[in-house]
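Shown here: the complex without one of its protein chains, the others still in place.
Letters A and B name the chains as they come in the text, with residue numbers starting at 1 for each one.
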Amino acid sequence: MGFPHPSHAGETVVLSKYFGDAGARTHAGWVERGGYEGLRKALGMAPEAIIEDMKASGLRGRGGAGFPTGLKWSFMPKGDGKPHYLVCNADESEPGTFKDREIMRWTPHALIEGCAIGAYAIGAERCYIYIRGEFTEPWTIMSEAVREAYAAGTLGDNAMGSGKTIHITLHRGAGAYICGEETALMNSIEGRRGNPRIKPPFPAAAGLFGMPTTINNVETLAAVPHILVRGAEWYKSLSRGNPKSTGTKLISVCGHVQRPGNYEVTLGTPMKDLLYDMCGGMRPGRTLKAVIPGGSSVPIMTAEEAESALLDYEGLIEKGSMLGSAGMIVMDDSADMVYQIMRLARFYAHESCAQCTQCREGTAWTTRILERILSGKGKESDFDLLLDLADNMTGTTICVLSDSCAAPVVSGIRKFRGEFEAYIRRERAPVLALA
Amino acid sequence: MTQELVTVTIEGAQVQVPKGTTIIEAAKQAGVLVPHYCYHPSLPAPAVCRMCLVEVEKAPKLLPACVSTVAEGQVVHVSSERARKARTGVLEFLLINHPLDCPICDQSGECELQDYTFQEGRAGTRYSDYPKRYNPVEDFGPDILYVTNRCILCTRCVRFMDDVAKTPVLNVSERGDRAFIGIAEEQLLDHPWSGNVVDLCPVGSLVSKDFLHKARAWELDKTASICTGCSQGCNITIETRDDAVVRLKPRPNMDVNRHFMCDTGRMDYRWMNRGDRIEAPLVRQGTRAVAADWDTALDRLGQLAGGSGKAVLLASARSSVESLGLVRAMLDGFDVTAAVRVPTGPEAPLAGVPNLALRAERAPNVHGAERLGYTRDWDGALAAAGSADLVVVLDANLDAEEEQRLQEVTGTLVVLGTVVADFHHRAELVLPVTTMAEENGVYVNRDGRAQRYMQARSQPGMARPSWWIAGEVLAGPGPDADAAATAADAFIEVGRRYPAFADLSHGSLGWVGQTVRATAGAAR
Partner (left out) sequence: MSAAQSAVHAVDAQPYEPVFTGDTLAELEQRFAEYPTRQALLLPALWMVQERRGWISEPAISEVATVLGLTPAYVKGVVTFYTMYHTHPVGRHFIQVCTTSPCGLCGAEDTVKALLEHTGCGEAGTTSPDGRFTVVEVECLGACGFATPVMVGDDFIESVTPDKVPDLLARYP
């Protein structure tokens, strides 16, 4: 549901059904609401069968990359005698995205259940849930839920009386966006700087502590019990006709809409319906200017592109952007695109881990150029410079933080060039004073 | 086991390399240097500088050559437009905050940032309107300064301390463009092998205090040599400016010292520059020692060496195989007791490299000497010297008590030495010899590897290698005498006389040396 707002008829409420219902937070409350039936069922199945169900459901990673979950699980080696790990990425830190926070705040047991099923399916006896350091309230709620789950025998050396061992450990981050990148996250759990690792090796071969590891987003794992209980076919049927994008997706909408919040829609829902119907459209007297649909790292869409887009993996690629984490930043005609792009660049410059040259220096330089333009000292040559730096920063580094900094710059210049020119040609008053 | 080979084409050249080889190493086989900063063959590769991005046909993105392994049929382009643009981009990013203080930077002239920028960098800057990042210079340890502003964060130094020295005292601190190489407040970069970080640093960020402002890189002459600090036999380069040794650097030898040398060895060069050298032969005439020409001195030495009875030879274990071999052979008419002095000190291993340490035996040629019939029983030999008919001292470093005992010997005393000492006034002959820095020669390390070193500076005055002196005596007087004229000749001569060195030559030892037999042998 469009938490914190009441559910909208256009939503398909699966994961968010109990958002706002504090009774769902307890183990007993979760069981009352049909919780842990998925785990019970899973523990009676062969791991391979669970993976087959995931494949059949069409579930794809909800963290941003959209990789098919069942396929990812199937990459884990079998009978290798090594410890396996499941890692749940609860580092939700992509600007514009705040859905995993609500899952953990309201339905912590949904996540624990999904983690337990995932761990069992990939042959892991321990799952680490890495929660970003700023999420103090979700941390407290998740800690209590894990404690309850152990007390109820749902977790432990004899999970739900199945004889299977499933442990869950919560691990707290400490303020680093890049730890949302899966290999950086693993380094962070290992007690290292959150530097992304070179791939290969991929996590399924050598991940956390060098062991075969699967890493899934909170929302992905929270969907798993529903698929097991209601069946892959049911999940697959939640689609607007695109067989590659199935199920529901929590869309975090923020910025200049009347009702920001988390909306759960069937993949393939027109973005227009979400923006104008569910979110109540722009503030009075304002019109839509731009949308960054998938968290701050994806290309910016114009109003026209956004209004004609379908909200699924392919639909947004078709419009030159990406679904990403589905953190939708909406900007109306009052937004200063140059300023917003500078703020995003500053974010990436702040968060660069410092490993790769292009990212370490390029994100900071890009920010400085944008700041200078905003201070009324821009030059016409800054366009070529920004685009050339963006080119040098794209596809050249270990992870995609550098690319993410470049994407809004490139799409911003391409689509909102006039706003840059207004500053550069001194037609618009400077908004920044440079030190 | 045969290794599976794959064929790849790099810059148009086809090479066959073992499966699993990285593109950067395969490129070396093809004669192509892929520009790089963070990669080093003796360190784990982090692929962070992104300088070695190359274009591989059919790969959508440029690949880091340092961590990408070759695949059969792969076609790699190092100087394609895309790869060049990527490198030019990296160079530009590395330079925006770089102080460009090459005129006062020790690395200038041997700086990879300078070299690659000259090769492929942009001619002008596009970062002209902003102040550069500034951080003060940090004192990291006894010999190392960190010039923060020049750092390109390649992390070679951090990885050396973490993965090779196994003593993580350096870190990357902070993140983004605020990052720098840090050290803990209570710790110092004083590990016995820490000087290697200066060599590993591809720019002028980590500099040696000892070398600070001594010379510009292009003023240096470099000579392949062997470290004299211990019996490990690290391969080194002696670097001189105007005939003065100004620093020692490690020279790669994968079987001995990889790319490293310890700080004790690195700092052990000042003796090579001593000015108080013996520059002419001194021949005793009555109660006086008189400077003489070599003919006179060699005549006198020939007479003394032609005698018989007991002789004691006290030699330095820093003398070459050639000198130790021929000087001992020169005394064949005697019943010879030959010994080398073996100074000792604490062992200091480099944890991450098997069989590499600063060894307790602090001399380079103990094991060569043993193969030439010298013993380590220095005290025994010194005792025997008291009543021997002839005592020959070969460039040995003696303490005051030992010098006193040599003044009291009853037999004839001959010194082949480099610097004047008190006991020399008791000698019949004092002959000026070269140090290892002034001659060619061979040392045998603790693993029996014979390795060559080359002459790095000119000899002072009339000083000659000890092997030349002994060779002249062995050949006898006269114009037709066939004495060894070069160290290579002398080495062949040693091979004829001592079985451990039979059938070897300077040529066969090459640049990386060769293991010799353990046989100790009397002179034939």
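Everything below uses one rule, namely that a residue touches a chain if its C-beta (ideal position, glycine included) is under 8 Å from a C-beta of that chain, and two chains touch if they have at least 3 such contacts.
These numbers were taken from a predicted model, which means no experiment stands behind them.
Novice: Of A:Met142, A:Leu288 or A:Ala335, which residue touches the hidden chain?
Specialist: A:Ala335
Novice: Among B:Glu174, B:Glu219 or B:Asp482, which residue is in touch with the absent chain?
Specialist: B:Glu174
Novice: Touching the left-out chain: which of A:Pro68, A:Gly133, A:Gly280 or A:Gly395?
Specialist: The missing chain is touched by A:Gly133.
Novice: Contact with the hidden chain only, please: which subunit A residues?
Specialist: Residues 4, 83, 92-98, 101, 126, 132-137, 167, 169, 171-177, 188-194, 209, 252-256, 260-262, 296, 327, 329, 331, 335, 339-340, 343-344, 347, 350-351, 353 of subunit A touch the chain that is not shown.
Novice: Since one chain has been left out of the picture, which residues of subunit B touch it in the full complex?
Specialist: 162, 167-175, 182-187
Keep this in mind: only the chains that are shown with their structure count from here on.
Novice: Counting only Cα atoms for the centres, state how far subunit A is from subunit B in Å.
Specialist: Averaging C-alpha atoms per chain gives centres 55 Å apart.
Novice: Quick one: in the complex, what on subunit B touches subunit A?
Specialist: Contact set of subunit B toward subunit A: 46-51, 53, 61-62, 64, 67, 85-86, 89-90, 92-94, 96-97, 126-127, 129-130, 152-153, 172, 174-179.
Novice: Quick check: in the complex, which residue numbers of subunit A touch subunit B?
Specialist: It is residues 176, 193, 198, 349-358, 360-365, 368, 372, 377, 385, 389, 391-392, 395-398 of subunit A that touch subunit B.
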